[in-house]
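I have a structure I would like to understand better, so I am pasting it below and will then ask my questions one at a time.
With one protein chain withheld, the remaining protein chains of the complex are depicted in position.
Which chain is which? They are A, B and C, in the order written, and residues in each are numbered from 1.
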Amino acid sequence: MSSIFESFLSTPEALEAFGDRAFVAAMLRFEVALAQAQAECGLIPREAADHVARCCADPDAFDAATIARESGRAGSVAIPLIKAIKQAVDKCDPAAVAFTHLGATSQDVIDTACALASRPVLDDVCTDLDICIGALLKLGDQYAAAPMLARTLGQPGSVTSFGWKCAQWAAPLVLARSRIRAAMDEALAIQLGGPVGTQVQMKGKGPDVVAAMARILGLAAPASPWHTRRESWVGLACELALLTGSLGKIAKDISLLGQWEVGEAAEPSEEGRGGSSAMPHKSNPVAAMIALAAAQAAPQHLATMLAAMPQEHERGLGGWQAELAAWPRLAQSAQGSVRAMAQALPGLRVNAARMRANLDRLRAELPPAAAAEWFDPALAGHAGDLARKQIESLRQQLKDHE
Amino acid sequence: MSSIFESFLSTPEALEAFGDRAFVAAMLRFEVALAQAQAECGLIPREAADHVARCCADPDAFDAATIARESGRAGSVAIPLIKAIKQAVDKCDPAAVAFTHLGATSQDVIDTACALASRPVLDDVCTDLDICIGALLKLGDQYAAAPMLARTLGQPGSVTSFGWKCAQWAAPLVLARSRIRAAMDEALAIQLGGPVGTQVQMKGKGPDVVAAMARILGLAAPASPWHTRRESWVGLACELALLTGSLGKIAKDISLLGQWEVGEAAEPSEEGRGGSSAMPHKSNPVAAMIALAAAQAAPQHLATMLAAMPQEHERGLGGWQAELAAWPRLAQSAQGSVRAMAQALPGLRVNAARMRANLDRLRAELPPAAAAEWFDPALAGHAGDLARKQIESLRQQLKDHE
Amino acid sequence: MSSIFESFLSTPEALEAFGDRAFVAAMLRFEVALAQAQAECGLIPREAADHVARCCADPDAFDAATIARESGRAGSVAIPLIKAIKQAVDKCDPAAVAFTHLGATSQDVIDTACALASRPVLDDVCTDLDICIGALLKLGDQYAAAPMLARTLGQPGSVTSFGWKCAQWAAPLVLARSRIRAAMDEALAIQLGGPVGTQVQMKGKGPDVVAAMARILGLAAPASPWHTRRESWVGLACELALLTGSLGKIAKDISLLGQWEVGEAAEPSEEGRGGSSAMPHKSNPVAAMIALAAAQAAPQHLATMLAAMPQEHERGLGGWQAELAAWPRLAQSAQGSVRAMAQALPGLRVNAARMRANLDRLRAELPPAAAAEWFDPALAGHAGDLARKQIESLRQQLKDHE
Partner (left out) sequence: MSSIFESFLSTPEALEAFGDRAFVAAMLRFEVALAQAQAECGLIPREAADHVARCCADPDAFDAATIARESGRAGSVAIPLIKAIKQAVDKCDPAAVAFTHLGATSQDVIDTACALASRPVLDDVCTDLDICIGALLKLGDQYAAAPMLARTLGQPGSVTSFGWKCAQWAAPLVLARSRIRAAMDEALAIQLGGPVGTQVQMKGKGPDVVAAMARILGLAAPASPWHTRRESWVGLACELALLTGSLGKIAKDISLLGQWEVGEAAEPSEEGRGGSSAMPHKSNPVAAMIALAAAQAAPQHLATMLAAMPQEHERGLGGWQAELAAWPRLAQSAQGSVRAMAQALPGLRVNAARMRANLDRLRAELPPAAAAEWFDPALAGHAGDLARKQIESLRQQLKDHE
């Protein structure tokens, strides 16, 4: 664990997905698929592929912690594993060693394993996103024209409706849902370039091997190796950063609405959630806290990945490695954020009476003309119309993307 | 100018596009289009719209420098301009003042003007991108199988071809071209929400007014106001950041190939370009310098925009303003980068003989077996095959997107 | 101007300081000081130095806009200026040309000019900082034990005093004041390394020339050239970024206290300040907005400078240039932020009655035991004691640093 603080900013699954054991398992899946695909394409004997598959079948046969520790000297997490795999294959059938990891390089293993490790995390992101969207559309329906103060630059500006707020919170999530899926389809791809990205040892069958591996591993078959072309991969990261920004917006608003002085909405309260070590009466907006922390960290993780794009020649020195380390942090942040909101939004406690009371209290303070022009509760009707139309359109988009 | 250093990192046009005068002109275009659209929709009298149009016709009738200076106190660049417009309209026809800027807010003017100001800059980005792509595909054809050292982690790894390098440089640019266009179509959009994003003073005709303005100004008509939903706008920014990363990769490789000790490629040399104030014999890689500087700055500009996404309620305090200032810097960086490469790539001086000589020199240093296995010039054939196939595919993609 | 948005996020003086004209003037001061210092040290004839001084005396004799524009092709803002200076000297005395810019390189001119341009901006920062500190200490005295709700994670936690808040706002500014001064003394330094940082043409008198230039220009004489050693320079940038963070904290609290629902403090109101284009009743927290925008942008500007530190060999390609462009943005942000707060803090409208009323209102809502334990107004006494002691200590620190 880079620190104990990761724990409350992400989910156990997302933290585990890129951990030593799971990543070693993902790298093993690469090696098995490579051998199987190469056997299919006639590049290596079927039995050699079977030997490799057998030797790599059990991740627990490899000491993930040692591999992680040795990666420092080696400069790559793949090198110590490949050494261990070859030793295992050698014990089983020395002739098969030469057909192990054939024509591949560390980056092939690592990039592909990274795609494999990322898929379930991103699937979880999408699932949690659906929960958030569902909750928001429901709230949007329910409070479509419920009047509340609209606030600009922190000051009451006029009247809006809580339903319109929900619809505007939901729209970027609906967009994110389809954009993340599209980016996954493109970026979660086989990496197979060999030592310098030319698939030199594939004897012209590189694309066939890639296609077979893609089928076996459930990843995309890219048009070419992407060793130092990271635009699709970093493009996927952009989508996650945008998502944390959109979730952060919701969290920011909820935290502001939840101030005691405002009191218009609050995260659901439950045993053991959001208490204070010193103040038993408090209920802290824990989900908003996590989403806001993610929204502050994600842009920087993405910046690291973007800044690493100018990688040198056929494999970057420092840049690729910085990118590798930044990606799990970004994915874990995004997952932590969407999970937190998926836990909070369905049970969001909306206080429509207080919304109305705050509005009325302001009206009472203002000159009647200003109150009538800008703070007539009936103005929420406009917002309600916009809300209903947008919710309908978002529901349609969700159907279209199913 | 925030500083003299902007000058050599961007283009005069991109710097001017967001400058005082041009931005005031763009804001005036918003006000004219708003009035025209509202007249079309029957919200204001036709004559009032004509008065507004006449008063806003000449940007030079407004003192852009004063407006910029007063924006500090006002907290918005739109407020002093709108005041000046209303004064001008008042002189012309006092009755038309009430129909000026009707139902709009500062953010409507500024966001829409920002879209207007951005379009020509992004069009230039696309034009320069086409030049880069054209040059790279030509080089890719020409040197498809020309053998050169492939280098990983800074060390010779095996053999590749210069054409394959060019094809791999080109591919992200072809992708960027279509992604930037798509993002422009979505993000360069009318902003019209009124004071709190509910289009309250449009009497239910908000979408019609938006549609008319979109037609008049050549921008998109978004499904709803996007005051504090910045995902499409920041999504466009992501594309530019990705582009600077991809251009930075090319620049990095060129600068490495251009080292005197390597000598395999160099930027075109011309009078007044890349000289040294102290060393007459030098020729500096000026284009690579600009592209690399952009690739280092762009991720941070984007990070500022992303971090600003959690904007408060119906208008952000600080976040929106930070985002506004970051966008021109990003667009100018991106444009500076692609222009620099568009000037350098078509005349790139490729030294295929030196590529071969470096390879041969390494072969002579290595044990014969290693030289034969990893550094046989014939290995460039594999890269050549990949290059030719990819270039063909990229040409097809370009045709498909025309 | 990189954009019109710079105007309201900085001060006219800070924007101008790094503009074309002012920067050309600063570069001219370098050339004059270099020649004078070299004459003093016997490296060039006294008359040659006088010629250079005469030719560089009037910045308006040089076309700053053209120099800025040509810098793009040259890859440096110094190269076109030096060319123009040499032409001017040539007209005056051809023999003096060889003694112009002798032994210096572009980076010497630019880094030194940057230090010269920065000094008045940073002096202004310090002056505005003093105003902020003075205002906060006065408020701290006045409201030392005035009870108010303390809020943690957005929720009322217990009781504090407004004076303690002010004292805690002030403390980082007092620290910043002395740290910025110390960093200026170190980082605003002569750069003079010559083409590759070895002072090769100074004939062993490099340190003497540097010392003389430092005296003439009022800058520090560093132990050695710092072409690619940027730790002191970026260290100064760190201080500014920390300052914007500390000011952002004050701004964040003021904006939260100023929410209509809270109503405990507000920025001073004046004609033309913080109005809304659509809503005449509004008064926006413009100073907080500027300080918050700066606090969001400054970390990224600093990140660009830090990321640029690994500059190649004796002059960076891309990194140095990215750093150059980021520094003015950071300095301008910091100056905009501290100026905004210096305008807002002395006239801050504090509503102690409302603070007390909010506290009493919460007490009424809580079970009596919790109200008594956590929200007794008398608890503000503890905060008051801390406030008084800290204010005294800060006043002493200010005296010690005078």
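FYI, a residue touches a chain if its C-beta (ideal position, glycine included) is under 8 Å from a C-beta of that chain, and two chains touch if they have at least 3 such contacts.
These numbers come from a predicted model, not from an experiment.
Please identify which residue in C:Val24, C:Leu317 or C:Met341 touches the non-displayed chain.
C:Leu317
Among C:Gly19, C:Gly72, C:Gly140 or C:Gly154, which one is in touch with the chain left out?
C:Gly154
Identify the residue among A:Ala35, A:Val52 or A:Val77 that touches the chain left out of the display.
Only one listed residue reaches the unshown chain, and that is A:Val77.
Quick one: say which of A:Ala322, A:Ala352, A:Leu366 or A:Leu398 touches the chain that got left out.
A:Ala322
List the chain C residues touching the unshown chain?
75, 105, 150-154, 157-160, 164, 167-168, 171-172, 175-176, 179, 195-200, 204, 206, 223-224, 228-232, 234-235, 238, 241-242, 244-246, 248-249, 251-253, 256, 292, 295-296, 298-300, 302-304, 306-307, 309-317, 374, 379, 382-383, 385-386, 390, 393
Residues of chain A in contact with the chain that isn't shown?
Interface residues of chain A facing the absent chain: 1-12, 15, 18-20, 23-24, 64, 68-79, 82, 101, 104-106, 109, 194-195, 248, 251, 255, 272-279, 284-286, 288-297, 300-301, 303-304, 307-308, 317-319, 321-322, 324-329, 332.
So which bits of chain B touch the chain we can't see?
Touching the chain left out of view, chain B contributes residues 151-158, 255-256, 258-262, 276, 278-285, 289, 300, 303, 307, 358, 362, 366, 370, 374.
Going forward, only the chains that are shown with their structure count from here on.
Counting shared numbers against all numbers at the contact of chain A and chain C, is it over half, same, or under half, different?
same
Using C-alpha centroids, which chain lies at the maximum separation from chain C?
Result for max centroid distance from chain C is chain A.
Which chain wins if you rank chains by how close their C-alpha centre is to the centre of all protein C-alpha atoms?
Central by C-alpha mean position: chain B.
What is the distance in Å between the mean C-alpha positions of chain A and chain B?
26
Determine the centre-to-centre distance between chain A and chain C, using the mean Cα coordinates as centres, and give it in whole Å.
Centre-to-centre distance between chain A and chain C: 37 Å.
Give me the residues of chain A that touch two or more other chains.
As it turns out, chain A has residues touching two or more other chains at 151-154, 157-158, 256, 300, 303, 307, 374.
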